[in-house]
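Excluded from the complex is one protein chain; the other protein chains are retained at their positions.
In order of appearance the chains are A and B, and numbering begins at 1 in each one.
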Amino acid sequence: MTTPADIRQKALNPKRWGWWYVTELRLREMRGYVSYVVTSSIGNPIIYLLALGVGLANLVPQGIEGVPYLVYVAPAMLMSTILSVGAEEGMYPVLSGFKWHKVFFAIHATPVTPGQIVGGFLVHLAIRFTFTAGLFFAAIVAFGAVPLSTGWLVIPISILGAYSILTPLAAYSASIDDDGGQFALIQRLVVMPMFLFSGTFFPISQIPDWLEWVAWVSPLWHASELGRIATYGLSEPIWLTVTHVVVLVTYAAVGGYFMRRAFVNRLTR
Amino acid sequence: MSAVVAPKSRFGGLSGGNAKAVIERGLRATMSNNYLIILSGFFEPVFYLFSMGVGLGAIIGNINVNGAEIPYGAYIAPALLAVSAMNGAIYDSTWNVFFKLNFGKLYQTMLLTSLGPLDVAVGEITLALLRGGVYAVGFLIVMQAMGLVLSPLAILAIPAVLLIAAGFASIGMAFTSYMKTFQQMDWLPMVMLPMFLFSATFYPITVYPEGIQFMIQSFPLWHGVELIRMFTTGVVTPMIWVHLAYYAVMLCVGVVVVSRRLRKLFLD
Partner (left out) sequence: MLVSNQVIRAENLTKVYGDFIAVNNISFEVPRGESFGLLGPNGAGKSTTMKMIAAVSTRSSGNLEVLGMDPNTEGPAIRSQLGVVPQEDNLDQELRVRENLIAYGRFFGMPRAEASKRADELLEFAQLTDRVKSKVEPLSGGMKRRLTIARSLMNDPQMLLLDEPTTGLDPQARHILWDRLFRLKERGTTLVLTTHYMDEAEQLSDRIIVVDKGEIMAEGSPAQLIRQYSSKEVLEVRYGSDNNAKVAKKIADVGERMEILPDRILIYSDNGERDLAEITKRGHHPTTSLVRRSSLEDVFLRLTGRTLVE
C-alpha cells in the first residue's frame, strides 16, 4: 500500500521529470482528435501533392531550376504544412491554456515549474510535428520527388522551422488577455502573406523586388530552401545556406526565450 | 399596458417578422468591434492573386479557356473570387452559427424576444451575403486595377458571388443543424480543401482523366468557378445554364432542410 510518505516522496519527482508529465498530459488531451490528426496528416500531403504538384506541373512542363516542378515544390510544401501547424499551435492552444482551459494554471498548482511547462509543451509539439512531417515525407518519396538519400533531413528541418514560427507567436499569445480578433489578423496579415511569398510555388526571384524582403524574414522560405538542398541538392552559395540555418535558429531561440518569459510572467503574476 | 406590440407569429411560430433587427445588431457589433477583422478578410484572396497570379503567372504565361488565350492571372482571379465566396459562406453558416448557438449563446438571447428562429437564420445569412458582396466588389476593383477584368460582363460576377454564397450558406446551415460537437466541424476542411484545390482553380481540369473530371464536376465549387470565370473573361457558353441550375437546386435543398430543422436547432 502507498503511504502518505511515499506519495510525498513521489511528489518531488517533478524536479526532474516535470516536463515529461506536461508532454504526457498534452498527448493525452490530443486523444480526442487523434483521428483527425492522423487522417489529415495522411490526406493533406496526398491532396496537396496531387493538386499543386502533379496537376499544376502540367502548366510548367519545363520544370524549375533544372528539376521537374513536382520535385521543386514537394519539399517546400512539406515545410509549408508543418510550419502552418506550428503557427496554429502557437496561437489558440496557448491562450486557451491560460484563459479558457486554464490547463497551464492547473499544472502550475503542482510542483511543475513554468519552464517545465514550456519544455513539455514544446516536446509534445515536436512529437506531433515529427509524426506529421514523417507521413508527409513518406508521401513525397512515394510520389518520386526525393532524388537524394539526404532527403529525410526535411523532418528535423521542418521541426526547427515550425519552432521558429511557433515560439514568437506563443510568446505573444501567452501575454495577451483575450482574443479580440488578433489571431485572425495575424493569420491573415502576417502568416498568410508569409506563406504565399516564400518561394513555395515559384522562386522568389519572380516576386517584385520591393516584396522580396517578405521571403527573407519568413522562416518558411529559409526552411524550404534547406529542404530543397536536402531532397534534390539545390545549389547555392554556402553563406546563404548558413544564413538559412542562422535565421531559423535565431527565431526559435529568441522566440523561445520570450515564450518562456511570458509563461513565467503569466503564471506567477 | 405593454411597451411592445405583440407580433403575429408567422410560419407556425417560427418567425416574428423582424429579421431586420438581427441584421441591425450584426452591423452594430461590427462597428463597435471587429471591422478591422472583417476588412482583413478581403486581403486573403488578394494575396493569393498577387502571389500565384504574378509570381507563378510569369512562369506559366497564357492559358487556354474555351479556345481563348488569357493570362494566368486572369484565369485564377475569378476562381479565387468563387473560393472566397464559398469560404466566407461556409464559415458564417457553420463555425459562426455553431459558436453563437452553443457558446456565445447569442441565439438563445435573440429567441427570448419576439424574434423567431426564422428571423435569426434569415438575418444572419443576409449579413453573411452582405459581407460577401462587399468583398466581391473590392476584389473586382483589384482585378480591374491589375488589368485582369477582360469583359464588361464582369459586373455580373457580383450577383453570381451572392448566388454562390447563398447556395453554400444554406447547405452549411443544414449541415450545422446536425452537428453535435466542435470536433465534428474539423472534418469540414477535408471536404473544402480538395474542392478548393481541384475545381479548376489553378489549372484546367482537362489535365485529369475523364472519370476524375466528372467527379470534380459533380461538386459545387467547380460550377461556381466556371460561372464567375465566364463573366470576368467574357467567354460565355451554354454551360452557364447548368451552373445556374446547379446553384438553384442547391439553394432550394438547403432552404428546405434548414426550415425543417429550425425547430430542432433552436427550440429543442
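Quick note on the criterion: a residue touches a chain if its C-beta (ideal position, glycine included) is under 8 Å from a C-beta of that chain, and two chains touch if they have at least 3 such contacts.
Here the structure is a predicted model, which is why all the values come from computation and not from measurement.
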Q. The chain left out touches which of the shown chains?
A. B
Q: Have a look at B:9, B:62 or B:183 and name the one touching the chain we're not showing.
A: B:9
(Q) With the missing chain put back, one of B:45, B:116 or B:254 would touch it. Which one? (A) B:116
Q: Could you list which residues of chain B touch the chain missing from the display?
A: 2-10, 12-18, 21-22, 24-25, 28-29, 32-34, 104-106, 108-116, 263, 266-268
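Please note the rule applied: only the chains that are shown with their structure count from here on.
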Q | Chain centre separation in whole Å, for chain B relative to chain A (CA means) | A | 30
Q. In their shared complex, at which residues does chain B touch chain A?
A. 33-34, 36-37, 40-41, 43-44, 47-48, 50-52, 54-56, 58-60, 63, 72, 183, 186-187, 189-190, 193-194, 197-198, 202-203, 207-208
**Q.** Footprint of chain B on chain A - complex, ascending
**A.** 32-33, 36, 39-40, 43-44, 47-48, 50-52, 55-56, 58-60, 64, 180-181, 184-185, 188-189, 192-193, 196-197, 201-202, 206-208
